[in-house]
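One structure is given below, represented as structure tokens, and several questions about it will come after.
Only one protein chain is missing; all other protein chains are in place.
Each chain carries a letter (A, B, C and D) given by its place in the written order, and its residues are counted from 1.
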Amino acid sequence: MLDIIFAELVVAAIITFFVREKLAAIIAFFISLLPLLALLDWASNYGFAIINLGIENHMKIYLAGVTLHLAITPLSWFFALMILPLFPVIMLYSYSFFKENDGFFALMLLSLFATFGILLSRDMLSLFLFWEMMSWSSFLLVYRSKDKNAIMSYLIFSVFAAFAILFGIIILWHENSSLLLSDILNISGKLGFVAIASIITGFAVKAVIMPLHAWAPFVYSKCDEPFVAFLSGGLSKLGYYGIFLFLFSLKGVDILQNYMTNVSWNYLLAVFGALSAFFATLIAILQDDLRKLLAYSSIGQLGYIAIGFGIGTPLAITGALFQAFNHAFFKAILFLAAGIVAYRTGKWKISELGGLAYKMPFTFMATLFAIFALAAIPITSGFASKWLLYEAAIQQKYVFIAPIMLIAGVGAFLYSFRILYGVFLGENRHDSVEEAPKSMIAALFILVLPLIIFVVFPGYMLDLMKPALQAAGIESIAHTKFAIETSLAKYNSIAVLITLMVAMIPAFVIYKARKHRVTSFEDNYLAGEPYELHKPAMHAANNYYKPLKKVLLPYLEPGATYYFEKIYNGIKCVSNAVRRIYTGYVQDYAIYVVLFLLFVMGWLIWI
Amino acid sequence: MDMIGIAIKITILIAYAIIGTCTGLLFMGIGRKIVARVHNRVGPPFYQNFIDVAKLLSKKTNISHGWIFDLALLFSISGILLTLLFLPIGGVQLLSTDGDAFLVLYLLAIPSLGFALGAGASGNPNAGVGVMRALVMMLSYELPFVITLIALMIYYDTTSLATIVRMQSINGIKSWAITMPPFMIAAFAADMALQGMLMEQPFDIPVAPHEIASGPMVEFGGKYLGSLMLYKAIALVAETTLFVDLFLGGGVVAHGNFAFVINFIVWLALIFLLFALSILIAASFPRFRIEQAFGFYWKYEAIIAAISLIWVYIMVIK
Amino acid sequence: MVIHPVLLIAIPLITAFIIPIFKKYGAAIAGGAIAFNMGYAIGIFFHVYSNGKIYETIAGFNPPIGIFLAIDSLSALLALIINLFAFINFVAIGKEANYKFSMLYLLAIAGSTGIVITGDIFNMFVFFEITAVASYALIAGKKDKKALEGAIKYMVLGSIASSFILIGIALIYSQLKTLNIYDIAARIASMDAKIKWASFAMLLTGIGVEAEIFPLNGWVPSAYQGASEGVASLLSFAPSKAAIYAIARLMLVIFPFHATYEIALWVGVITLLIGELAAFMQEDVKRMLAYSSIGQMGMILIAFSLASQDLKYALIASLFLIVSHAASKSSLFLLSKSEKMHGMASKYAGIVSVLSLIGMPPLAGFWGKWYLMLAAMDEKLWLVIILIFFAGIVETAYFARYLHRSIGNDGELSLRYKATMAAMASFAILFGLLPLVYKIASLPLWGG
Amino acid sequence: MKSIELLGKGEEMHGRAYIKLSADEIEESIKKLKENGFNHFVMLSCVDWLDKGKFELVYHMWNYEEKEHAMLSVDIDRNNDVMKSMSHLFPQIETYEREIHEMYGIKFEGNNRLTPFLLENWPHDPPMRKDFDSKKFVKQMYESIPFIEGDENEGI
Partner (left out) sequence: MGLHNGDKMMRYEEWSKLARKASKRSLWMVHFCTGCGAIEMPPVMTSRYDMERFGIAPMATPRQADVLLITGYLTVKTLRRVIQVYEQMQSPKYVIAFGSCTINGGMYWDSYNTIKHLEKYIPVDLYIAGCMPRPEGIINAFLELMKLIDEGKARGWERYQKYYDKYKENQRRVFNFEVKEEEKEEKEQKREKNEEH
């Protein structure tokens, strides 16, 4: 059944290259539903029993003389549930987003093919093969943005990640001479440590953990929105899938641990996660370009997942996976909403936007819900995941990480309000704007759906996770449908919801007691100055956090790109030195030949 | 829980909601009296705030700026009532067994986010700038407060407020957190953060009447301003109760059958003391600029809180 | 049915000498000859694919004297590549090829195919001479200053190289009195050690100049830059591939010792690094591609040197690398005719070839890198692996810059030209997917 | 008095130099004084001599070293009240000219900002002119506006 899906994906990708964009969108939409069907069918007939499919019913692909083993496992099922729904939604969204068909749908289908491949691959070669497929198909989507920084940084970082993973894989292959993932258990010592470390760094590049995140702001802010929604929502989760696979499912943690016992290595991952959450949030607050702001906020939120994996206790991992699930959806909503705003007004800068709430009510509502989930307001599922992470940090008494995580959480309020106020509220300077086309709104609200389900039943999400965790040998934490119980405290989401409804009654009574009259925008208090006299500029959102910027900027100044710039220049002067060897005179070359001859003879005869 | 139990619980919740509001308004009135006395003035009667709220709610015309503006009213009162009910008040655990300190910390954010939306929807630039200052203030005072919170949690190895109160009230005042030296420092830092949370004078930058025409509240009038006053009152009670629960054992002194009454009185007294302290600080300090406030919290307060955190960490590890 | 591989050389040589008579139809005749050659090469490839090696002696003399042709899996594949791409390239060159050009073109093809399939070392020297002379003339064909400069450089170094090869062969002949590679390999041990190493050094340097090894490839940048696109593409798949094959023949068959393996390995690594780093800062597209092919040659040399220690994966890696380099580099050279990648076909060709060179999956380049890594891992050469990675990243950097610079839609190319480019590039995909190369590489090598 | 020596004419009045000039001399005399220490332009005032039928424009300048106040006075005919603008010498003259234009109706060529300044949409002729009878205007303007008598007159 899987090979049919793979074949259809490739065929569809080729077809959509040549078809008009509306038709291409429809084809892409239906084809991208197929992997989801595979998921549901797997869930239905195997049920949630933990069956680790043996090698025999793996699906085999013969490629250039090599066989690839593919099969659905509980872990990949959970991550697939998080990533694959994004594709049909993005196809639906971009039905009316693109004016002409320049290969967007085809490349998205290729990325879907590669993502599905990564999730299903059961041996290191196919994992690496699909991982590379993913990086070049997404590179071609980045390539459409025609921006030098985005193209170069994305390709270089992807290839660096690929080589890191390849380095790890060949060591593992060499140690126990079998490429199957399930055989990595019996590796240890220095080689094992180097292998696992390089694989984790490889995956960390795509998971946008702080020191390796330099490519993200360029790419997120230059490519077209539907792709960036997938990039930040889905692709980063693949990075975390890899980390989870190698750290927990395949006991990478123990390999790291028993090599250097005194240092707890996964704590390092937590520290990097905390740094990336903290600094990315602070930088996000000071951004004026909407897409850059969303990019840094995405890096910040992903930092939480890294912290969860870093802490490593079952509680932390559950929190991290829950956060990954939420992040996939609310970040996709935010980027798609930014796309709608740009589609309608053609502007990116927050200072140029403003007052779109009344003109685009549905977009505003979807963004509002996503922002609430992002800022972890208690009535949303975002809070449940962050709460689990906080609990885990306190349980492990990580004194350095816990405050940074909490401050990053509070920082999330600041930039989320900057988006709301700057783009949707305040003075409306775009009168001609009307609501986004139907397909885009539908896409947004489909994405809002899963967030709502887990608002009321966080416990349900932990049931979804149970098979994945058990497969990795981590027992799930106690939870009922509504409440999550940990050794430190209990979080009962339904209690919060009901009390909020009840507490809403007095507010509603006050609201309804007196009639109120809605006035226009002009009737604002401007120290008595009548608005229509000389129409003062009323949008307070440009350079919104000026005092904070004045205080924070000196500390945030040398960004990550500064260091990568230095490396780039280093290579540049080395290559200049090398180029000087080719002087361009034939006699030099002739001398080189003779010298080479003497060198070889000397080497052979005397040594 | 059977029907009767639920019914009792609901009545207790409603009772405490009303008590919270009334004490809040009462304290604000008394607070204005204290400030007046500091200014060597007669000052308004202590029930002045009740009158103000009654007047605001009885305004004939109320001007609003659309449905997002009304969100402010709905979110503010419901959000802060929710926070109040998740705090153990005077030893009585209302709903605090279902949630914990992080939940309360984030619940405090619902009303302020509702206000921010309402102020933003009004379109007045003063409101926008006011909300920006409120959020920067929040970011600044959260750091010391969060560090002290974590210090407490690590020491008592729990995050739920109910258990913290229980562990602090084992043998009365001696077991209060503030009696232990590291927590004295933490209490000082948390009290400064409390000053910011209550938006009292040195840190009432977001609602500065002279610079930005009372910040976010520029377009609020009539019932909207009334709901704001109610929110301010309940918030006062909630935030001070949070401080009391964390450091002063939630006011739980006695454990007998009449313990309920004694604890309630002790809780009231503690809250009033805290509020009076912050009012006195307010009466004697000019308003800070926003960068100064941010610097104050993130440099000095954070260091103090960090010292207490490390001290507690060492104690806990040993 | 009986296969006579000698036709592969004979037909092009004969047609080359006939063409001056029918001046007008020169191009057509040449086209016919190349087409025949392609068909025949495909026939031979599949013959070898199904039932192993073919030996053939010409003019009835037995090995020590008569010319002896030996085609095994390696040479069959190379012959296929050279003739297949020669035909496509000729289609791309099309009308510009007057009879003089097509004559030289045929000579170059005949020479390269000859090197690949001959079993006699002196015969290989003769074919080296033919290809070298043909390439000098072809490069100079463009008649502008840069072309002449490139041609002269290539000629000077080429002549030095051929003299070294001749001395090398003479040394071997003086000791073993035979020119047949098979014989030499069998009786190499009986040679005096000093003369043995000297002959290896001479041969390595001589052939190395043609195979663009590090210190010997001074001529490469200016030659490729000077030559026209068709010729540059020809240079990238015919002579350089034949030369690297000759070194492989040298390494695998005649001198399979540990010392020679180490020399070749480190020379390969240095060539790779120098090639990539030099290309990093190149502004001119053709020069950049020239340096990049130096780098790729270095990598193929590493692969062959590992293969000489009869590591299972190294040979597969080298074949994949040769195929990928031939396919993508020649299509890139053709593409460099127009500054920008305009239209769907040239975008397809450009991107596929770049991705194959960088080493992205389903393309041949990926398998090359994958198996190379496995082989290197067997030998536990940590430094070599790290350097290959570093070179890979540098290569990605300048190809990314190249891709960015070539966005845009000016520079119109004819449809025929674009079709040929796309065909060449899609070979990278074809070889990446089909298990051809994997099977052919596992066949037992000749004379080893 | 330094300014009198500089310009060669004018006499000393209440400790200040009062110099009578014609319309075209005024420009270079201001420039001259400006270079010689009179770098502070105090103000531009205008007097409406209704009976003599002329406006008198007085340019007041002050010299800090000499502690001397120079008053350069120019007379303009009341009916064709046009004067060249001096704003290119001192930027603040432009504001004074705007006010005088609004209050006296004198047109200053070269000053392109003669827009309404203190009086919003004032349709009548300039109020400061002597022939403008402000008492009568007040009677017509403000008295003519009726009080608002409520029928049941509750409250005041």
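In this text, a contact is a pair of C-beta atoms (placed from the backbone, for glycine too) under 8 Å apart; a residue touches a chain by one contact, two chains touch by 3 or more.
No experiment lies behind these values; they were computed from the predicted model shown.
Shown chains touched by the undisplayed chain in the intact complex: A, B, D.
Within the complete assembly, B:219 is the residue of B:70, B:219 or B:245 that touches the hidden chain. Per the touch definition above, the residue from A:17, A:508, A:525 or A:603 contacting the chain not shown is A:525. Of the residues in subunit D, those that touch the hidden partner chain are 53, 118-124, 127, 131-132, 134-138, 140-148, 150, 154-156.
Residues of subunit B that touch the chain left out of view are 32, 36, 39-45, 48, 51-52, 54-55, 58-63, 209-210, 213-214, 217-222, 225. Residues 517, 522-523, 525, 528-530 of subunit A touch the missing chain (whole complex, contact as defined above).
Note that in this section only the chains that are shown with their structure count from here on.
A comparison of the A-B and A-C interfaces places the larger number of contacting C-beta pairs at A-B. Chain A has its Cα centroid nearest to the centroid of all protein Cα atoms in the structure.
Remark: subunit C and subunit D have CA centroids separated by 95 Å (rounded to whole angstrom). Separating the CA-averaged centres of subunit B and subunit D is a span of 62 Å. Across the assembly, subunit B contributes no residue that touches 2 or more other chains.
The complete set of chain-chain contacts reads A-B, A-C. Residues of subunit C that touch subunit A in their complex: 152-153, 156-157, 160-161, 164, 193-194, 197-198, 200-202, 204-205, 208-209, 213, 215-216, 218-219, 221-222, 259-260, 263, 274, 277-278, 280-282, 344, 351, 355, 358-362, 366-367, 369-370, 373-374, 377-378, 385, 389, 392-394, 396-397, 399-401, 403-404, 407, 431-435, 437-439.
Partner subunit B is touched in their complex by these residues of subunit A: 355, 357-358, 372, 375-379, 383, 386-387, 390-391, 394, 397, 399, 402-403, 406-407, 409-411, 413-414, 417, 420-421, 425-428, 483, 488-492, 495-496, 499-500, 502-504, 506-508, 510-511, 513-519, 521, 523-527, 538-541, 544-545, 547-548, 550-551. Partner subunit C is touched in their complex by these residues of subunit A: 17, 62-66, 125, 128-130, 132-133, 135-136, 140, 143, 146, 148, 151-152, 155-156, 159-160, 162-163, 166-167, 170-171, 173-174, 568, 571-572, 574-576, 578-579, 581-582, 584, 586, 588-590, 592-597, 600-601, 603-605, 607.
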